[in-house]
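This is the structure, below, for whatever I ask next.
Note that one protein chain of the assembly has been removed; the remaining protein chains are unaltered in position.
== chain A ==
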């Protein structure tokens, strides 16, 4: 029995199980990235400290950033998207179940590969942006090879996931669910997936170039051979800036769901919210060079990118006001999920304000590469994305795991985390303005930096304790069974049974208005109208091939890292062989018979 359960998880193509695997793996990497952060803050707690060496510090900051962005924040969001989006649109499945599974395993094998660098010759140490020439073969050792290949593999997984969400949302919405009746989380998933589709290939190319240069002696970035280092920066940020919105838009979607559910009101300005999401998505691509104001692009380019950057404040402001107006006059419930959503609004506004300051290209010369920047992006990414992840965790936990998280512990968690977050990062604005550079392992005594650094580290400990309380909460509440609609929800995921059946909906629902479930509740209907009679349901078969394909690339990477190309050939052969098998074997799935669905109905 045990073995078959494991096999079931390794071969599953069920979007809900894949969602859970993304959440578990993402949480694991989140802990890893958090530990790295704690080591960084402990090192910086006192001036001229020797807690970690300068080399280890460089590795820690590189891996902290890389892990948190690629292996924690994105997969955790993907976990929610995978589980929730098909339910929200009333679909039985995603468009490409097999590819969905492949995307997960690619992400995981890339993530593991990247982290194995700690044990084999040292982690990458050139910063998460891996600027050349710092990341070139001349300056960075094996760790960077792990970075290049690990991110390449997990990036491919992300791209596949993005395409899957796009197609799922385009073709698989329940009857009646027009684009303008989709819940905001689905909308933001849609726009974020489009950003993934157009941003990640630039990273793919950047990583290929760096890989070819490091492994095969190419010269793109080597100035003596006619190369140009700024090309890397452009490619990295053409990907890297949209990445910010790939992370924060789904978080915005979560806040929209949470705030309207716990205000018992329709989201204020729904169509303006959708429009703002699209505008932010578009502008996200137009501003990448604001990361490069001090490179020497010249005043014209700097001015254009400064103005484009500041323009993003407009749609974001529209969103902020819509959230406030959703709360206005609502029956606000202060659940943990809602506390995170409420805490997000002022926190994120602070991050937005410093963003406009940084976008002022003349002033940017002063702020550049100081702790002011560190404070800014942590306000955006923790105050926006991580708060969103935590709000989503408390909000969707009952649906995903079938248990209710404890609200008392949840509130301890929120307050400790919220206070710890502001304690850690608010003071860093001042550290930055006083001239403390980022990415430097230590600072001197007597420069007025001691107290604020000490406070900052205390805040980090608050956040660490808060996270331990969250883990305790998960453990304590493991037997507290949830009902299928614990929050008196508005959208379709709350219309499914808990735990959700593998086919999601026994009969495809019909959507008649925005917040379809709430609409039916207000009409006094117990159930959603259905689009079809009860009939047998077609499901895709599980497959072990995605796992093997990912392992193949994992093996190939070791061949490249250690220049043993026969191993690379074997690894790539495994992957291509699996692709061949997949394309030759027709897999028509199976059907769930009607009597089983009726049985489920009686039990659930």
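One rule holds for everything that comes next: a contact is a pair of C-beta atoms (placed from the backbone, for glycine too) under 8 Å apart; a residue touches a chain by one contact, two chains touch by 3 or more; residues count from 1.
By our rule, contacts and distances are computed from a predicted model.
A single chain of the complex does not appear, and UniProt lists its protein name as "Cytochrome (Ubi)quinol oxidase subunit III", one of "4Fe-4S ferredoxin", "Deferrochelatase", "Tryptophan synthase beta chain" or "Cytochrome (Ubi)quinol oxidase subunit III".
For the options A:89, A:153, A:192 or A:238, the residue in contact with the chain missing from this view is A:238.
Within the complete assembly, A:197 is the residue of A:56, A:137 or A:197 that touches the hidden chain. Of the candidate positions A:6, A:300, A:444 or A:584, contact with the hidden chain is made by A:584.
Summarising the interface, chain A meets the missing chain with residues 95-96, 159, 163-164, 166-167, 170-172, 197-202, 204-206, 208-209, 212-213, 216-220, 222, 224-228, 231, 234-235, 238, 538, 580, 583-584, 586, 588-589.
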